[in-house]
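Some notes on the structure that comes next.
One protein chain is absent from this view; the other protein chains keep their places.
Now for chain A:
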Amino acid sequence: MEYGAVVTSSTATAQAWLDHHSRSLGLFIDGKFVCPADRQVRSLTDSKGGNVCSIVCAVEGDISQCASSAVIGFKAWSGLTCSQRAKVLLRLGSVLGQHGTCVSELCEVCEASCSPSNLVRLLQYYSSWAQLRDTLIANWTPLGVVAVVVSDDCSLYSLALKVLPALAMGNSVIVVPGQSTAPPALLLAQLFMAAGLPAGALNVLTGSDMSLGAKVAHNPTVFLLSLRVGAVDGVIEAAFKKKKEVHWVLYVQESVLDSVVARLRLRMVGMKCVGLLSAADRVLVDAAVQQAQQQGAVLIQSCTAPPSGAQYPPTVLCRCAPASPCVVSPSPGPLLPVLTFRSNTEAVILGNHSPHGQAASIWTEDLTLALETAKSLSVGSVWVNSCSLSDPCLPVSGHKDSGTCTDGGQEGLYQFLHPSSSSPLPRSSPLSMEYTKFGTEASPAIIPDESNLARWSYQQFVGGKACKADSGCSLAVQPPGGGGVLAYCSDGGRKDIRNAVEAAIKVQPGWMKKSPSARAQTVYSLAKGLEAQRLDIAASINIQTGLSVDEAQTEVELSITRLNDWAAYCDKVQGGTLPVPQSGSALSIPEALGVVGIVLPDRNPLLSMVTLLGAAIATGNAVVMVPSQKYPLPTLAFIQVLQSSDLPAGLVNVISGNRDQLTVALANHSVIKAIWYWGSAEGCQYLQYTCINPLKKLYLSCQKDKEGRDWTQSHPTLLEEMWRNAVQWKSVWIPTA
C-alpha cells in the first residue's frame, strides 16, 4: 500500500508578502526598504524553476550609505540601557509569534527552512544576556559595527545565531545574507523594526556573491567581520536530507560491521529518492559515487538512481578509504560514507583525521567510553547517543576547516565585545601589499668591526635546549637609542620554527592532560625561578630599553606577580553544566588550542612576554615565541629561567630573528593552531590573508609607538581577554530522562 502524495503546505502568506513588495526586494537600510534604481538585479528561483523574487545587488555607494547608517544605529542602540535592549529582543519574540507563519513559509519558499520556534528560543536566550550584560560581563564594551556574512548554504537559524548575540551585546549589525537566506533576512529586519529596534542598528545588504562581504569588510567603520560558512543546524535529523548543513561520515567497529550493514539494508528498503538542490548537483553526486566505486566502495541503495534529473536515492558507501574524496570533501546529495575501525582509539584517530571538525555523534551504551571519546575528539560539539542538538546556550568552537570562532553560551558573546580598558584593533582601509614579498628581505650582514667584537651572543631555546639558529647566522641587537651593537642574537628562520613546533607538539598533549593543580605548581615554580634571577633579568631590561634600574626592577616584580596570577588561574578556567531546555546533561569543556605562535610586543618586553606566555601555558597550550625584534634581550635572558624550571622540555620555545620572516614561517606552519601577533599593520593583514588554510585562530594587535595596551595594569579583563583567547570550547550533550 502507498502513503499517497506528500501534501504541500500552503505558502499564501509568504507569497502575499512577496507580492506586497512587487516581488522585488531592495536593501534594508536605516530601518526601511531602499530600492535604488539602476542596480543589477538578481532573480531567485525555487528548485522547480519558479520565480520567487528578485534582489538588488548592492554597489559601493550602497555600502557606504549602509555603513554610515550603521554608525548612527550603533550610537542609538548602544545608548539604550541593557533592559531596554532586552525588551526589544523579547518584543521581537512576540512579533515572531504573530508572524510566525509568514517567516516559516518564506523560509520554505526560499528553501532555507527554519522553524520560528527555534528563532524564538534564540531571542529569549539572547534577550536575557542583553539584560544582564553589565551585571555578568562587567567592564566589556561592544565593538561597534559588526558585519555578518554568511554563505549560500546557511539557514536563517545560523544567520540569527550570529546576528542576535551581536545585537544583544549592543553592536549594530550589517547582514550580508546568502542567496537563499536573503528574503527571510529582509523580513526579519522588517520585524525587528516593528519590535522597536533603532533605525540603522540592523541593515541588510544583498548581492550576487561573497565578494560583497569582502567589500563590506574593507569599509573602515566596520570592526568585526563574522563569517559563517556551512554550520550545524538544529533541523537536520538524519544524514539523508535534501538540504544538509552537516555532512556525516559513519564509523563502525569492524566486529559489528556486517550486522550494521544488514540493518541498514533492511532499513533503507522502500526509501524514496531525495531531491537535490539543482541539476548541477547531480553531476557532482554522480562523479563522487563513481570515484568512490573505483576506489572499491560498495553501494547500498534503496533503488537505482534515475538516469538524470535532480533526484538521487539515499546511498550508503561501504568500505570507503579515509582519504577518499567523498569523505574529505563531501559532495552534496544523500551520500553516507561508512568507515570501519578496530578499537575506540582508532576511531578517534580516524575521526580526527577528517579536515572538518564541527560535530560528532557517539553511539555506545558505555558512558565512560563515550565521555573519554568525547574528550579526545577534536570537534566543537559531541552528542552522545543522539544527534543534532543545537541550542544557543551550548558554547561550540569550530575546529580545523569548520572555523575557529566560538558561538553560543556566554563564551560566544566575547567575540562581539572588547575590554573597556583597551581600545579594539583600529580598522583602517586595507593596505596595498604584495603578500608573497612579505618577510623576505634578507638580514643585514654582520662584518667584524672594532665596536662589536666582544659582544655577548644570545642563543635561542628549542625543545628545552639553548641552541644556535639552524643557519648559524646572528643578528645584531641595537641599544635603545639605536646605533652600535648591544649584543647578538641568533637569526632564526623557517627550519628553527619547524624544530620548535615539532618539540612543542610532542609535549603539548601531555601538558594539557596534566591536572590543573599540577600545571599551577609548575607555573608557580617558574615565577620562583624568575624571582631567583631577578637581578640579571632587571639588568637586561635596563640595558635593552634604557629604563632606570628601579623601573626595570618594578617590571620584574610585576612579572613575578603576573606569573603567580596565571598559576592561580590554572584551575579557575573551567566549564560546567548548561541549562538546555531539553532534559539531559549538557557539559561545556574548555580545551587548549594546541601549539600557539606568539610574536611578542615591544612595550614592556618582559611583562608582556610573561603575560602572554602565562595565558597560553596555564590553559594547557605549548608555545613558540618570537621576541620583539627591537627589544629581544629580556626574553632571551628569560631563557635561563625557563631552562632551570620544571616545565616539560619543548613546551616553551623561543626563536629570535627577523620578525616578519618568522611571522611568515609561523603563518605557514600547518600544526600551529593560533597566532598572537603584535607588530605592523602589514603583518596583521598578511596573517589575515594567509591563515585561512588551515584556519588559525588569530589574535592581532597593530602596535604603534607610545600607545597600545598598558601591560602594567592589573585589571581583571586584561587576563580574562588573554585566557579566553587561549582556549576553545567543546560542548557534550548526553540526553537523559
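Everything that follows uses one rule, which is that a contact is a pair of C-beta atoms (placed from the backbone, for glycine too) under 8 Å apart; a residue touches a chain by one contact, two chains touch by 3 or more; residues count from 1.
As a convention for this text, contacts and distances are computed from a predicted model.
Asks: Which listed name, "deoxyribose-phosphate aldolase", "Large ribosomal subunit protein mL45", "M-phase phosphoprotein 6" or "Exosome complex component RRP40", is the one UniProt assigns to the chain that has been left out?
Replies: Not shown, but named in UniProt as "deoxyribose-phosphate aldolase".
Asks: Tell me which of A:32, A:263, A:353 or A:465 is the one touching the absent chain.
Replies: A:263
Asks: One chain isn't shown here. Among A:101, A:253, A:311 or A:386, which residue touches it?
Replies: A:386
Asks: To test your reading of the contact rule: which positions on chain A touch the chain that is missing from view?
Replies: Residues 1-4, 6-7, 237, 259, 262-263, 266, 363, 365, 385-386, 584, 735-737 of chain A touch the chain absent from view.
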